[in-house]
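As you look at this complex, bear in mind that one protein chain is not there, while each of the others sits in place.
Let's look at chain A:
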Amino acid sequence: MVTLQLENLGARYGRHEVLSKATTPPIRGGSLTALVGANAAGKSTLFRRIAGQMRGAGTVRLSGAAADDLRYMPQDTGMNAALTVYESIILALKQGGGGWRLSASELTAVNDALARLGITALAERQLPELSGGQRQVVSIAQTLVTRPRVILMDEPTSALDLYRQYEVLEALQSYAAESGAVMILALHDLNQVMRCSATTIALGEGSILATGPTLEVLTPAMIRRLYGINSRVERCSRGCAMMIVDGPAESKRVAV
């Protein structure tokens, strides 16, 4: 089992401190963890800090996985290279090393990644021909093909239609379950978070406000604190938790 724990993580751009003392209990792999917070709360910064792309205070503790088992999927989808989908996934696989030749097992890994995300039919298409949503799924396949043990994904479903969102989150859940990987997803749709993630990290006011089981973290009070929105968390007729928005809170949220 892989676990990831943050201890007093800090990050700054020049003089501007984005994060300080971000701390979590050990986050266990095997299920999805959501990272929620307002725009500019520092979600991408936290990911980049964990992924080692930024320096700063504090420690990232990993157990059950090495640092190079970690993959961070950034949000941008600017893939306009003259490559096929298949080639772009090979590329992700080959960054770890290896020569110009492709082994049978490497080709199998690419096939599996395509099949897992339901994009086998896109394999021969050129990247520039793809829609934004298709590119997003391709970049998820690029992330999964190396079979990482820790995955950080920045809004992996932002460009997807309802059906694709469901399908991709299912695929990510099943990957987490079978690999025991820690998977942290920055997500904006809180109903989606309540449906798919066991654990939630709430990011706001320059630090981590809470980490724990999703429904314990995403209380109306926390939602107001994070987004400045009054809401109710209720159960639907089948017992699923869902959030209903009532309107903006009277006291506007404090600018971070």
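Here, a residue touches a chain if its C-beta (ideal position, glycine included) is under 8 Å from a C-beta of that chain, and two chains touch if they have at least 3 such contacts; residues count from 1.
Please note the rule applied: contacts and distances are computed from a predicted model.
*Asks:* The complex has one chain missing from view, so what does its UniProt entry call it, picking from "Polyphosphate kinase", "FecCD family ABC transporter permease", "Corrinoid protein" or "Ion-translocating oxidoreductase complex subunit E"?
*Replies:* Missing chain, UniProt protein name: "FecCD family ABC transporter permease".
*Asks:* Which one, A:G56, A:P74 or A:P220, makes contact with the chain that was left out?
*Replies:* Touching the chain that is not displayed is residue A:P74.
*Asks:* For the full complex, which residue in A:Q5, A:S20 or A:N111 touches the chain that was left out?
*Replies:* The missing chain is touched by A:N111.
*Asks:* From the list A:E17, A:E87, A:D189 or A:E205, pick the residue that touches the absent chain.
*Replies:* For the chain that is not drawn, the touching residue is A:E87.
*Asks:* Of A:T3, A:T33 or A:S139, which sits in contact with the chain we cannot see?
*Replies:* A:S139
*Asks:* Using the document's contact rule, name the residues of chain A that touch the chain not shown here.
*Replies:* 51, 53, 68, 71-76, 78-84, 86-88, 90-92, 94-96, 100, 107-108, 110-112, 114-115, 120, 123-124, 126-129, 139, 142-143
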